[in-house]
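Below is one structure. I have some questions about it.
Complex shown without one protein chain; remaining protein chains in place.
Right, subunit A next:
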């Protein structure tokens, strides 16, 4: 009701000004204008009582802007409604993201775990993007909304959401980086490289009758221990293919145990090129995983990595 009164007041001023050019509102002594003027007065008096920060405007004088310079009709206001949050850009982008989420909340989603894997921008990258000190907890909220938007079914994903999601993605998606598929050379040879401790082995595997040459020597000459010989060809033995392939290998570095372990991995990788379906069997046999253990470094104050010097009384 009050706003109506204000509008009526303004309208009246304008109307009376146009009717009596060059004369103030006080000179327009019609019944209606008196009525409106009293209303105007009460309005400005109440404003004065409130003591608001802006100084009171005297509505009784006519302010004309037809020829008023630009400087007298401009004001400085916050560029964003989030000005007083001290992080206006972040707050605005968060609100727009929330609005998009609310808009497309009811779209069907894919089953949990079936959404495309996305690597989002890290917190540091995001801070660089918005140029404001965003807290980790706040960015976590952003990521939660993004994760939910990413679950929208791809066949119904709106263009707006796709654009918004893309702006939060990293330039390179680590999840799209797949290892290249290995194939044998054209002559039926498959090469596999394996490592264990400080040894490394290159293994060429061809279909054959079970001959093995390691560094140009037979398996027995290379590995005097039975256990090493077993483990070197464990991939073939576990899948019962000892007599179906010939192995020609070059091993270097480390000791016998390491070289045997490196051969295991190399043979398994080469075998996978011939028969990819053996992967589960080889994983169960423990031939796929690289053993990451290395010699632990020696520490000061210790004899070896962990061994303490002998205790001497005094």
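Here, contacts are C-beta pairs under 8 Å (C-beta built on N, C-alpha and C of every residue); 3 or more make two chains touch, one makes a residue touch a chain; residues count from 1.
By definition in this document, contacts and distances are computed from a predicted model.
J.: From the names "Ribosomal protein S2", "Os01g0526200 protein", "Histidine-containing phosphotransfer protein" or "Transport protein particle 20 kDa subunit (TRAPP 20 kDa subunit)", which one matches the UniProt record for the unseen chain?
T.: Of "Ribosomal protein S2", "Os01g0526200 protein", "Histidine-containing phosphotransfer protein" or "Transport protein particle 20 kDa subunit (TRAPP 20 kDa subunit)", the absent chain's UniProt record names it "Ribosomal protein S2".
J.: Among A:70, A:124, A:171 or A:226, which one touches the chain that has been omitted from the display?
T.: Here the residue in touch with the unshown chain is A:70.
J.: Just checking the interface: what residues of subunit A touch the absent partner chain?
T.: For subunit A, the residues touching the absent chain are 1-4, 6-7, 10-11, 13-14, 43, 46-47, 50-55, 57, 62-66, 68-86, 88, 91, 95, 107-108, 131-132, 153, 155-156.
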